[in-house]
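Apart from one protein chain that is not included, each protein chain of the complex appears where it belongs.
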Amino acid sequence: MTSFVFRRQLTIAWGDCDPAGIVFNPRFFEMFDANSWMLFEAALDVKARDLASTYGIVGIALVDARANFLKPTKFGDKIEIASCVSEFRKSSFDIEHKLSVAGELAVEGRETRVWAVRDTADPHRIATALVPQDVIAKFS
Amino acid sequence: MTSFVFRRQLTIAWGDCDPAGIVFNPRFFEMFDANSWMLFEAALDVKARDLASTYGIVGIALVDARANFLKPTKFGDKIEIASCVSEFRKSSFDIEHKLSVAGELAVEGRETRVWAVRDTADPHRIATALVPQDVIAKFS
Amino acid sequence: MTSFVFRRQLTIAWGDCDPAGIVFNPRFFEMFDANSWMLFEAALDVKARDLASTYGIVGIALVDARANFLKPTKFGDKIEIASCVSEFRKSSFDIEHKLSVAGELAVEGRETRVWAVRDTADPHRIATALVPQDVIAKFS
Partner (left out) sequence: MTSFVFRRQLTIAWGDCDPAGIVFNPRFFEMFDANSWMLFEAALDVKARDLASTYGIVGIALVDARANFLKPTKFGDKIEIASCVSEFRKSSFDIEHKLSVAGELAVEGRETRVWAVRDTADPHRIATALVPQDVIAKFS
């Protein structure tokens, strides 16, 4: 578990919610994706849109996403999403997202992403590469 | 044109953009809808989710929405959306949204909404009602 | 008004709807955008993703979008969206979308798009070009 945590506060919008009056689940995955970009931006001090060119990568490609829903989140709720890299492996890593409402955990999310580069043999494909040590260092 | 203006700053997310790298147009309508709620919340000093119960209405129902796109808006762009009621009529009103990037107008939006109540003859239908004068007064 | 009409039937999903139980307006703009691609695909007999390369364009860029909402559309409603080019001008054109529920018009949409090419002076910018006559011919 790395120590760098990115926190974002936002308010649940009308359009985030379904006929049951609670957040439609794909919206949480949107929020988590945005938080992942912001986490890397903050930790590496590189604008999200310059991440690929700065590190010679295609991106931080998602291979697995999951969330579990502990409490309903509703229109107008003020939420906080705290995100961090929970584990770096050779070329992949996990990002953990904790979404809370009034200090109580409401949704837990986890993404697994890879450090993705263009495949040298076939530029139409992507391959994974080792996450640079200086990148990892910036998260602690 | 009323004088109360609500301004919100946000950053364009990866997931707001399409394969051309620019914001997918429905996302602007999401942003405008959210701004309309926030505009009323700020002007009336009532939480958006309490708007209906406070005023005995069903909501501020949308009858017309439009936008014109002057300049492309891209991933990572810092934008500002300034919203105001441009005209109150008897039971309807127009909301104008000006979205700018680095101070330059990029998208103009306009919504027409009605002050919507439950139809007394048929509670499954909605009807329009006069916008209260004290509501209108709070926008100037 | 050109005579080629593209029609699509679909069913309103749970996630298309807001806490009032009706379709959240940006969803209609998503449906219209998808229909515009399908209309061109059908009229020109070119796969949507090959449209740009086939005609040497960047795309059919949106400059204006609007919709007016006549009747509420709800979860589970079977709808039809009929789309056609209502007018071709030199380098721009209008697409009309008529969304109906059980044969009754519920939403009218209109998009203005341009035949967009890369600017020869500055390849980072886009410019408009004349819509080819053989393209226009295929819509009648």
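By letter and in written order, the chains are A, B and C; residue numbering begins at 1 in each of them.
Keep this in mind: a residue touches a chain if its C-beta (ideal position, glycine included) is under 8 Å from a C-beta of that chain, and two chains touch if they have at least 3 such contacts.
Only a predicted model underlies this, so the values are computations on that prediction, with no experimental measurement involved.
When the full complex is taken into account, the listed residue touching the unshown chain is B:75, out of B:28, B:55, B:75 or B:93. Within the full complex, the residue among A:26, A:56 or A:132 touching the omitted chain is A:26.
In the full complex, chain B touches the omitted chain through residues 14-15, 17-21, 24, 26, 75.
Residues 13-15, 30, 33-34, 37, 47-49, 74-76 are the ones on chain C that touch the missing chain.
Against the chain not displayed here, chain A makes contact via residues 20, 24-27, 29-30, 33, 58-59, 62-69.
One rule holds for everything that comes next: only the chains that are shown with their structure count from here on.
Put simply, the C-alpha centre of chain A and that of chain C have 33 angstrom between them. Multi-chain contact residues of chain C (touching two or more other chains): 20, 24, 26.
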